[in-house]
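Here's the structure, in structure tokens; my notes come after.
The complex appears here without one of its protein chains, the remainder shown in place.
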Amino acid sequence: MIKIAICGGSGYTGAELLRILSGHPEVEITAVTSEKSAGKRVTDLFPHLHKYSRLVYEPLDKEKILNKADVFFMALPHAASQEAVDYFFKKGKKVIDLSADFRLSDAAVYEEWYKTPHNYADTLKIAVYGLPELYREKIKHSSLIANPGCYPTSAILGLYPAIKEGIIDIDNIIIDSKSGTSGAGRKADTAFSYCEVNEGFKAYGIAVHRHTPEIEQELSGIAGEKITVNFTPHLVPMDRGIISTMYGRIREKSLKKAETAEIISVYKKYYDAEPFVNVLDEGVYPNAKNVRGSNFVEIGLKVNKRTNTLIVVSAIDNLVKGASGQAVQNMNIMTGIKETTSLESLAVFP
Amino acid sequence: MIKIAICGGSGYTGAELLRILSGHPEVEITAVTSEKSAGKRVTDLFPHLHKYSRLVYEPLDKEKILNKADVFFMALPHAASQEAVDYFFKKGKKVIDLSADFRLSDAAVYEEWYKTPHNYADTLKIAVYGLPELYREKIKHSSLIANPGCYPTSAILGLYPAIKEGIIDIDNIIIDSKSGTSGAGRKADTAFSYCEVNEGFKAYGIAVHRHTPEIEQELSGIAGEKITVNFTPHLVPMDRGIISTMYGRIREKSLKKAETAEIISVYKKYYDAEPFVNVLDEGVYPNAKNVRGSNFVEIGLKVNKRTNTLIVVSAIDNLVKGASGQAVQNMNIMTGIKETTSLESLAVFP
Amino acid sequence: MIKIAICGGSGYTGAELLRILSGHPEVEITAVTSEKSAGKRVTDLFPHLHKYSRLVYEPLDKEKILNKADVFFMALPHAASQEAVDYFFKKGKKVIDLSADFRLSDAAVYEEWYKTPHNYADTLKIAVYGLPELYREKIKHSSLIANPGCYPTSAILGLYPAIKEGIIDIDNIIIDSKSGTSGAGRKADTAFSYCEVNEGFKAYGIAVHRHTPEIEQELSGIAGEKITVNFTPHLVPMDRGIISTMYGRIREKSLKKAETAEIISVYKKYYDAEPFVNVLDEGVYPNAKNVRGSNFVEIGLKVNKRTNTLIVVSAIDNLVKGASGQAVQNMNIMTGIKETTSLESLAVFP
Partner (left out) sequence: MIKIAICGGSGYTGAELLRILSGHPEVEITAVTSEKSAGKRVTDLFPHLHKYSRLVYEPLDKEKILNKADVFFMALPHAASQEAVDYFFKKGKKVIDLSADFRLSDAAVYEEWYKTPHNYADTLKIAVYGLPELYREKIKHSSLIANPGCYPTSAILGLYPAIKEGIIDIDNIIIDSKSGTSGAGRKADTAFSYCEVNEGFKAYGIAVHRHTPEIEQELSGIAGEKITVNFTPHLVPMDRGIISTMYGRIREKSLKKAETAEIISVYKKYYDAEPFVNVLDEGVYPNAKNVRGSNFVEIGLKVNKRTNTLIVVSAIDNLVKGASGQAVQNMNIMTGIKETTSLESLAVFP
């Protein structure tokens, strides 16, 4: 049995790790930390996790926790994660960091967008961006995974084949994303109270959201040249799910073969062997509801011939493929466990 | 591998059977029927069930389907179920009927409340009411299970120890239940359209709901004398979940020991060995959200000393413990598979 | 023009007062207070109140605000309200207190349930409980109104004719209430965050909710003898609305004439002249959605002949008839303005 520690286990991603791992036959949870909730049982905070009725939050005492586990899931807030990640990694542990601290390979970019210094630029260089569909081989041999952000996961998987194949222009990509409210985390904040969110819909962080450089880094990597995108997140009155609607101009030279069916077949080729990515047939579009509670991704495609634009829509569950599910997928890959273990549950619909 | 047929597989309970069974290691689905959707793939109706992309609905041709399966889940509408259930049962198959057709042991009561004749009174006598917490031994040796209704499951499990132990008077029990909208099934009906249900809340079927005699039959069986209840269902703007709030006067002779803590300990004794029933500690009450997508039941208790009343609150997921999950639980028991197989997933929260 | 001050205007009831009064032809808002938001514009907190773009929150400086207004709406938290209410009232102003501080005529009962002393027992005696359907004449001549609680409004209006006419026994009344989330107020509290409330349903405060003595006081007054009730509130995933489902045993002597139609006609007689109470026809039940955003009340009735029980269901908007709308109704009555002024808007449906 692989021993697992979850550092920062009192939020939604921590709870979701516990939920997903509760069905995993090859792991056991040996520690879960929380500063605020130290001494409380997991079930005091999350009654639905009743299988963990004896698991108690402890403070994150690095020395004390070090020998308790083989794999460390780090679900700490951004910035707070850096030091602990570095510590466990350097002590030879496998670390999967769900914060943003090791996602941006350029520390200067991190500092610009997160307004905080990065003190582990060397470790940063070693971290592997944990998107298995792009980096499976690297993940296999890595001990430090920067688990992708939720919006970036939906955007990158949606645009990957179109950019890689040169189907769309890279200089005018628009990513209009919509997220359920769990993306904001579990916290006391009037802005995310029921009566403020319910029956409302709004854009936020226009042009300044921190997932922008992460998306740009990965899309640029795919394209082999620098991509700058318009990324607009919106808040949807639902618990889980991200839908990203993406627009890219069909490249002049691709126009002739730019039929919806054609592009769908390109995408299917890219994702055929992927256990968690479903490219939908023509005329069918993703629905956040079809993936909720699951690690699956839906991708739908349409060419607008009147405007020579490719519209890609992707759907994920932000807490699963957008966070904890992908983290478990990375753990499976890193530890040689079958990649889909404990991740095959279908969506809970309705 | 046990071969499974699902008759009436185009509704929510059918889809939920498929979802739950998708993770079951000892079964395979060999047939799924639907008259309206015959010829369509399961994924045409339910994209989230993509593991069944090759499974196609067929019409319910009893003779044709008979030899395809060992266990038949019948998710047909009430009345429509009778004949097919009788047929497969008499042909020696194991049958689990999710309709109401074999739940009421007295055909006359069935006919009074369902306004339709019961043509299989003999088979009715043989059917076992599939509530494992009450009838596990009978289920084990039965080939015909009447799977309980959703409201009755929540009410009976909530009141069972209180009635059995003579804690409450039986002549003034009130069951005030609240259900998510999936209880109404998947159908085109303005009354259940989003804009009618959302941001609304209402009682319906007051004093006339068909689950009333089912609840009364089982509570009477527990008490050993006839019980008549007030049962009021309400429609909640949420997908899944039933909360039943139940009121019973503490019996004169029980008054002395009628402390909340005392009654909780009685309940814990009753349900201690039950894999799916969680009796909550004092001061903690059930939440539909804590069981959604899972087969678990939450029960909370409170004695109102000012009025000498026991208030019991229970929570289930109407599609799981209230329908398809319980049906799989019954199948596991009937076939000698470990009872909890494929049913241990924790709730998807949030 | 009547000059209005709103003390405690940064919560939902304060905002709702502003919304309702924005269409009132005979008033002007001259002051709105908030300690936390002093200096901010109303529209900084509530963009939908854009008609008040020049109205700025000020701290509650009693002396300073005294001469600014003729009528004072007090929307302060319980306990915090006492002193200011007493002050403005004794200075000769008309005061409508939306807190619970002047609702319970017996200071000892207040202190028992609210766990805080009542320092103005003399003023308490003078306050009139502001339920126009019961106390219109008193309100007309009063300068101090204790505006009823939301749950009590729904319960008292629902039970008033049944108790007054001796239709039901008074010793076993059950009030099972369900409220939208705005009843919890506007605050940063994880328990009321979107992801905790949405897709959930739960009971809370069973047997101990503070609205219990308020309901009992008024029902006892109607009956002419002491009534103790079971009151259970629940939290519904919707913004606004309260549905109370109430159960009372039909009195022995009333049994003969206890037909649903008969009782409906009694209720219609009681409420015929009431501008805001609609008694529904047989077979039609209230829906929170039918009253949302409006000051109207819906009441539905059903006799369960099998159990000799009267079931009454009432629906109100907790922020309107359950708070700010009723407050404006009281103001209209107290000031000789037509009672329905600014309160006739129909519900926003869907």
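Things worth noting here:
Here the chain labels run A, B and C in written order, and each chain numbers its own residues starting at 1.
To be clear about the criterion, a contact is a pair of C-beta atoms (placed from the backbone, for glycine too) under 8 Å apart; a residue touches a chain by one contact, two chains touch by 3 or more.
Keep in mind that what you see is a predicted model, and the values were worked out from it rather than measured.
Summary of contacts with the chain left out: across B:Glu218, B:Asp239, B:Asp317 or B:Glu339, the touching residue is B:Asp239. Residue in contact with the omitted chain (choice from A:Thr13, A:Thr43, A:Asn287 or A:Gln326): A:Asn287. In the complete assembly, the contact with the undisplayed chain comes from A:Ala203, out of A:Met1, A:Ile126, A:Ala188 or A:Ala203. Touch with the chain that is not drawn comes from one residue among A:Gly185, A:Gly221 or A:Pro237, which is A:Pro237. Listed here are the chain A residues that touch the chain not shown: 172, 174, 176, 178, 180, 195-196, 198-204, 206-207, 228-230, 232, 234, 236-241, 243, 245, 247, 249, 285-290, 292, 300, 302-307, 309, 311, 313, 315, 350.
By the touch definition given at the top, chain C reaches the unshown chain through residues 12, 15, 19, 22-23, 46-51, 182, 199, 239-240, 278, 280, 284, 287, 289-294, 296, 298, 344-350. Even with one chain removed from view, chain B keeps its contact list with that chain: residues 12, 181-182, 186-190, 192-199, 237-239.
To be clear about the criterion, only the chains that are shown with their structure count from here on.
When every chain is reduced to the mean of its CA atoms, the largest separation from chain C belongs to A. Between chain A and chain C the centroid-to-centroid distance comes to 46 Å (mean Cα coordinates, whole Å). Separation between the centroids of chain B and chain C, computed from CA atoms only, is 38 Å.
Chain C has residues 195-196, 198-199, 237-239 in contact with two or more other chains.
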